[in-house]
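On to subunit A.
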Amino acid sequence: MLNGDAPVLDVRDLKTVFRTRGGEVHAVNSVSFHLRPGELLGVVGESGSGKSVTMMSLIGLLPSPPAEVRGGQVMFGGRDILKASAGELRRLRGREIGFIFQDPMTSLNPVFTVGFQIMEPLRKHMGMRPEAARVRAAELLDLVGIPDARKRLKDFPHQFSGGMRQRVMIAMALACDPKVLIADEPTTALDVTIQAQILELVKDLRKKLGMAIVWITHDLGVIAGIADRVMVMYGGQVVEQAPVRALFADPRHPYTRALLQTVPSVRGERAPKLKVIEGQPPLLGAHPTACPFRFRCDKAHDRCGRENPQRRVVGAPGHDVACHWDPDGAGLAAAGLTSEGVVNG
Partner candidate 1 sequence: MADPARATTEPLVQVRDLKMHFPVSRGLLGRKTGAIKAVDGVSFDIMPRETLGMVGESGCGKSTTGRAVLRLYDITGGSIRINGTEIGQMSQSALRKHRPTMQMVFQDPQACLNPRMTLAGLIGEPLDEHTGWSRARKLERIYELMDAVGLNRNFANRYPHEFSGGQRQRIGIARALALNPSFIVCDEPIAALDVSIQAQVVNLLEELQEKLGLTYLFISHDLSMVRHIATRVAVMYLGKVVEIAPREALYADPLHPYTQALLSSVPDPDPETAQQVRRIILKGDVPSPANPPQGCNFCTRCPAVMPVCREIEPETREVAPGRFVACHLHDASVPTSIPTGGPTPGGASTTNQQGGSS
Partner candidate 2 sequence: ERERGSSGHLNIIYWQAVSTMNPFLSGGTKEMNASSIVLEPLARFDAAGELVAWLAEEIPTLDNGGVSEDLKTITWRLKEGLLWSDGTPVTAADVVFTHEYCTHPEGGCSYRDRFAGIESVVAEDDHTVVITFEDATPNPYIPFVGAGSPIIQQAQFQNCLGARAPECTDANFAPVGTGPYVVTDFRPNDVIQFEANPNYRVPTQPYFATITWAGGGDATGAARAVFQTGEMDYAWNLQLAPEVIEQMQSGGQGELLVDFGPLMERIELNFTDVSADLPDDERGTRMHPHPILTDIRVREALSRAIDRELLTEIGYGPTGRATCNFIVAPPAMASPNNDNCLVQDMDRANELLDEAGWERGPDGIRTRDGMRLELLFNTSTNAVRQDFQALIQQWWREIGVDTRLRNIDAGVFFGSDPSSPDTYVKFWADVQMYASLFEGTDPTPHLEQRRCGREPRPETQWPGQNINRYCNPEYDALWAELNREPDPERRQELVIALNDMFVQDFAHLPLVARGRVSAKSTDLGGVVMNVWDSEHWNQAEWYRITE
């Protein structure tokens, strides 16, 4: 829309359910989004809103049972990878789609050297001989800014600090030059100064390598700094999506608005009292038939309890929101408009 490229990744109507003792958990409900080449899509939302599950469902990383992808389409490289066989999926993972996880402390295998772990995808996907793979691994470590890379290949993860481990994770994800990199809260566990290092690194790598990135985070500040486009999730759904400036300048969903107001800033004005989103995250017990945010929403209305709002285009191009409330209009979006303006990513 903004730009004419065909998306590298196009997710439509993804639904993921966990079967647990306490019943089904509808963790992802009809999530749709797309990712264009070279773009950085930020995903925000509170804990449990389904960010990680969405991304992991894409390439079959969820343990099944209990997880079950109930429906939808994930178009990647011209085909629906939800229908791909396990072997095909495996060839995608690491090769075409790289993954970085939140906790660098536990995401690396403690008993293998860092070198071994970086070389693994190289040898598996690129068929490299050990020597070649080692050279490439050293290059990668160098690329992510670890000094003395060749020597450090022989070290174990615990010999690295948290920030360096996250760099190792990034090096590993980049090993096969994937088209898409999914980073699931890669800096949440890190200190601010280290986070700043990583953010710089990623920006830099994007410039050099130009892959498309999905960046999951809680931290709106991080998003503001690096994302091109932002997707806000709540209760297993996408509630708002917009180019980054548009979202911060003109948030349309009450949740997004509240979210923006709860975080204090180190710069600018200091609010005398913090805004609070009262209440608790929603239960995901059943497929939603009503707006999941309605209990915590100051704009809630009867309709919100009856009908789960569809995503509709608002404001700037590429900006859509799933809410019955319309700050521009008469307070409520006209019923007719929604069905027409439904967006799919």
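On how the list was made: all candidates are chains of the complex that A comes from, given by their letters.
Annotations for the structure displayed:
Note that in this section a contact is a pair of C-beta atoms (placed from the backbone, for glycine too) under 8 Å apart; a residue touches a chain by one contact, two chains touch by 3 or more; residues count from 1.
Everything numeric in this text was worked out from a predicted model, so none of it was measured.
Although all of 1 or 2 belong to the complex, subunit A touches just one of them, candidate 1.
Partner candidate 1 is touched in their complex by these residues of subunit A: 46-47, 142-145, 147, 161-164, 191-197, 199-201, 204-205, 208, 218-225, 227, 244-245, 248, 258-260, 262-268, 270-271, 273-278, 280-281.
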